[in-house]
Each structure stands twice: as structure tokens, then as C-alpha cells.
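Before I ask anything, let me first share the structure, which is written out below as C-alpha cells.
All protein chains of the complex are present and in place, except for one that has been dropped.
Residue numbering begins at 1 within each chain, and the chains themselves are lettered A, B and C in the order written.
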Amino acid sequence: MDPTEREVACFEAGIKFGALYHQFAGTPVSPESAASLERAMEEAIENQPHCASVDVDVLAERLDTSHGYAELTGEYMEVRMRIEYADTVVHTEMRMEEGYPMMRVVDVVERP
Amino acid sequence: MDPTEREVACFEAGIKFGALYHQFAGTPVSPESAASLERAMEEAIENQPHCASVDVDVLAERLDTSHGYAELTGEYMEVRMRIEYADTVVHTEMRMEEGYPMMRVVDVVERP
Amino acid sequence: MDPTEREVACFEAGIKFGALYHQFAGTPVSPESAASLERAMEEAIENQPHCASVDVDVLAERLDTSHGYAELTGEYMEVRMRIEYADTVVHTEMRMEEGYPMMRVVDVVERP
Partner (left out) sequence: MDPTEREVACFEAGIKFGALYHQFAGTPVSPESAASLERAMEEAIENQPHCASVDVDVLAERLDTSHGYAELTGEYMEVRMRIEYADTVVHTEMRMEEGYPMMRVVDVVERP
């Protein structure tokens, strides 16, 4: 069965999350460089089709900097995105839940 | 509005595609190493939740090997995946369309 | 035979180049997002040990934006780094040469 518009919109939302996570996982990050990484992640993924906005928080206070910097993983970031596909808007977010970086569809609505 | 089971299944499918693409884009690849890369990509992404199967073809005959190897991009691969989420099965694929690595939901069906 | 201080300094320089290239290859980039990506790449790699400074130019005018954005590859960037290891300073650079992103040691000098 062909996907509905809402289902394609959710597929597109998932692509952006997988892309963001696996493009930037492993990046060296410190409290000093967190802001530039957040901005680059947001603007990079906003280039992708149907990606209306991306908001990344690198949790600088959680970074283990015993070696001067950490490598970015899901433990160190929270992300929200808005995907607009045709007349559908999808809100998604990622945060840690029980030790796993959980990506979720928050809601799927018709564009106002 | 909360997502339906089918919509979450499509979101999960998208995550796997974004992950596969952005984890492995840039990997040095030659006709000789294409087979091991295909297998590693398949098995790596099959580790992720709800990912029932992944099939990657690295298009070895298209690789530009004028410098001995190429860097993996969407131009050089075709991918099919089956995602199973609760009672829903999603089939997806990626291939080049007009110069862009297009990721698509092929169908969304109830698990037999 | 153990490496000399200068040889270790060159090894450290190489690590930073490989890291920068393969961490960020594949990142979606457009003329609008080039500046934030440059800055994030510089600050990320400067976190690594012995990396005194990194200067990245994303060649925005060369980006193929027929699909709205390109994926970052060596074709689209030039990089200069200064590595300081003990009393040795290494200058390195990367630029395209005959279709290959060539990374070079420019010079190895004693710290003034």
C-alpha cells in the first residue's frame, strides 16, 4: 500500500534524525566549542529537503572533559526538529531515556 | 495529534536510512573492498531497533578509481530495507534519481 | 627504532587531518551554511591534543547546489593547520591536486 502524505512526512523526519546523529557522532567537543557545533549541526541539516528548523542543545555541563574534550554522542545532546512535507507538519525530538538516545515523533499536524 | 503506528514505523525507517548514509558516506571504497563494506553496512544498521533487514549494493562498476579508490556517496550505492514496528512492515529503498540519492517508502503493510 | 620528536609531531599532524576529513565528509553544506561549518570544524579539531590552530575554507562558490545543497568532500575545502608538539611546530595544508585532496607537511620547525 502506498504511504500517505503523513507517513512520508514521518519518514522524512526520521531521515533527518539519523543523518544528524551519525554525521556528527564522534566529533571532538568541549564546553568552549559546543556553541559552534550546535549551530553547524542545525544549519547543515536544515539544508535537507522538507527540514524547516532544527534546534540542537549540546549539554556542555555533562561533557566528560577529563581528557580536555569529549566525543559527541547522544548522551550529550538534545534535538528538536520541525519537518514540513506538503500540508503536513511533523515535530520530533531526541533525548536520553534510560541510557538510550530516544528519537520520537511528538506530533503530526496539518499545516495551519 | 499523536502519530499512528504506521507513522511511527515510517519514522523508524527514515532514521535507519539517514544513519546508514551519513555513517558511511566518505568511506574509502574500491571494487576489491566493496563486498566487505556492503556486509558491514548491512549488519551495522540491522543492529538498530525495528530494523529487520538491510540490503546494500555498492555499485563497484561505477566507482571512479582514477586515484585507486573512491569515497562512498549515494551515487555509488543502492539500498533496500525492511522495518518491522509492532504489526506494521515498511519497505524502503534508495537509488539515484536525477543526480540525487532519493530515499523512498515503497509500501507500508500489516504484518502477515 | 623509536620515532624522533619531529616524527611524532608529523604523526600528530596527520591524525588531525584524517579526523577532520572523515568526521565531516558527507555533511550537507550550502553557501548559506558554509561559515558555520567552517567554524565548527576548526573549533572541533582544535580540541585535539597538540592542535594549535586550524583554518578551514569551504569553497562556497564551487558547491554544486543544483539540489539545494552539496555534501562536503575534499573538492570543496582547503585547510591549514599548525601542530605544536614539545618544541616542534608542524605546518600542514590540504588542497585539491589533480582531482585528489592532497594533504601535505609544509614545514617542520623548532618552536621559536
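Quick note on the criterion: contacts are C-beta pairs under 8 Å (C-beta built on N, C-alpha and C of every residue); 3 or more make two chains touch, one makes a residue touch a chain.
Predicted, not measured: the structure shown is a model, and the values here were computed from it.
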{"item": "Residues from subunit A at the interface with the omitted partner, ascending", "value": "21-22, 25-26, 66-67, 71, 73, 99-100"}
{"item": "Where the unshown chain meets subunit B, residue by residue", "value": "19, 23-24, 26-30, 32-33, 36-37, 39-49, 68-69"}
{"item": "Those residues of subunit C which, in the complete complex, touch the missing chain", "value": "1-4, 6-8, 10-23, 92, 103, 105, 107-109"}
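In this section, only the chains that are shown with their structure count from here on.
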{"item": "Graph class of chain-chain contacts, one of line, ring, star, complete, other", "value": "complete"}
{"item": "Rounded Å distance between subunit A and subunit B, as computed from the means of their C-alpha atoms", "value": "19"}
{"item": "Averaged-CA centre spacing for the pair subunit C and subunit A, given as whole angstrom", "value": "26"}
{"item": "Shared-contact residues (touching 2 or more other chains) in subunit A", "value": "19, 23"}
